[in-house]
Every structure is written in structure tokens, then in C-alpha cells.
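Quick notes on the structure that follows.
Only one protein chain is missing; all other protein chains are in place.
Right, chain A next:
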Amino acid sequence: MASETLYDLKAISKKFTRGKETITIFESLDLQIKKGDFVAIMGPSGSGKTTLLNMLGGVDQPSGGEILFDGKRVDNLGEGDLARWRANNIGFIFQFYNLMPMLNAARNVELPLLLTKLNKKQRNQFVETALTLVGLADRAKHMPGEMSGGQQQRVAIARAIVSDPKLILCDEPTGDLDRTTADEILEMLQILNRDHGKTIVMVTHDPRAAKYAGRTLHLDKGAFVEREAEIV
């Protein structure tokens, strides 16, 4: 059922050239991700998790193969189209939060909305909703530097969801956080997936993080070994 499929990766290959050396990360990778999935991609360091996520997010291009998003090819879009496509469809969550240090929480969350036609008042409403959802409504005026890592990542989550994208891509979202805080963040992602219907693809090497996902893919030597996650 094509309409159920959000991502369809067909025979993806990826090579990096470093000087004269060519490193092949993926030879021929196939992957389907359904709408509403919460997928955890695991694997040892250097196995290509981030590279895969970058290709899913249109941030990096495969060397061969096709990436279909919602039935449309996206691997061959130009830079401008890709930027627009990202803005319309994807929320990113990074390991190191990637907040703008000179902007307060609300202005950070507002950033994706600057790419929309929303006016200032509407934008403020969206920002407030997103910050409330991550439990930080009272921190709207705080600067990133005044917040803990967990709080900053929640601001980043608010930024990722503020423009209501279908898909959230996370690269090691808990990699820089302590256990309790990491659990909070993962629960939040779970809620976004379960209650708000977001498709989530999360790269992690933390086995506990994978427990929150509905589907775990193990990446090793350029190929997947799929297992169902245990029910928490």
C-alpha cells in the first residue's frame, strides 16, 4: 500500500572519497518506513547511521539508488527545492541541540515559522503551543545558556514540531544527556509518535533508547538486521 509508505529507499549506495581513497558505506541498501512508524536505527560507531539519516533528511545525497518520500523522488532535487522540502516536511533534532545561542527559547522555536506565511501573532501562538507541549511554557524568555541540557533538547523538540511536520529525524537525541533526562526526552518522542501521529526516525547507539521505538533496525557493515523491539 503505497499511501502507507512514507519512505522508500531503493538500492541506495553511498561512497565517500577521501583523497585517493574511496570508502563505501552502503553498497545497496533497501528500506521502507511506514507513516506513523517510530524507527530506531542502531549500530556501532562508524556504521553509517548519521550518513543514512542525512540522506533521509535531504542533507546528503546518495551516490546511487532512489529515495522516494510520499511516492515522490527527493534524492535528485536541487538545493533550493530540498531546503523547501525540508522546511515543509521534516523536523530535526540534533545530539547537541543546535539552538541559536543569541536567541531565547521562544525565538529559537520560532525559526522554522519564519519560512512560512504566518504573521507575528500566529507565529507566537504556534510557539507557545509547542513550548507548552514540551513543558517549557514558563521558559520562553530564557536563553539557551541559562538552561540545562535536557531543557535545551526540549526546546529543540519544540522547534522540530512547531511547523507541524510529518516527520521528525533525530540523531543521537539523548547522546549528551544523563539517564533520567534521556528518558524524559524519549518519552516525549514516544508521545509525539503515539498521540500526535509523527513519524520518527531516530539514530542512537543507546540500547535503552531503542526500547521506546516501535521498530529497531540494526545497521552493520552496510546492511540491516531487523528485530522487533521488546514491549516496555
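Some observations on this one:
Keep this in mind: a residue touches a chain if its C-beta (ideal position, glycine included) is under 8 Å from a C-beta of that chain, and two chains touch if they have at least 3 such contacts; residues count from 1.
As a working rule, contacts and distances are computed from a predicted model.
With the options "Ribonucleoside-diphosphate reductase subunit beta", "Pyruvate formate lyase activating enzyme", "ABC transporter permease" or "1,2-phenylacetyl-CoA epoxidase subunit B" in hand, the undepicted chain maps to the protein name "ABC transporter permease" (source: UniProt). Of the candidate positions A:L68, A:L103 or A:A137, contact with the unshown chain belongs to A:L103.
Considering the whole complex, the residue from A:G19, A:G46 or A:G80 that touches the absent chain is A:G80. Counting the whole complex, the residues of chain A in touch with the unshown chain are 50, 53-54, 57, 59-60, 79-80, 83-84, 86-88, 92, 94-96, 98, 100-103, 111-118, 159, 171.
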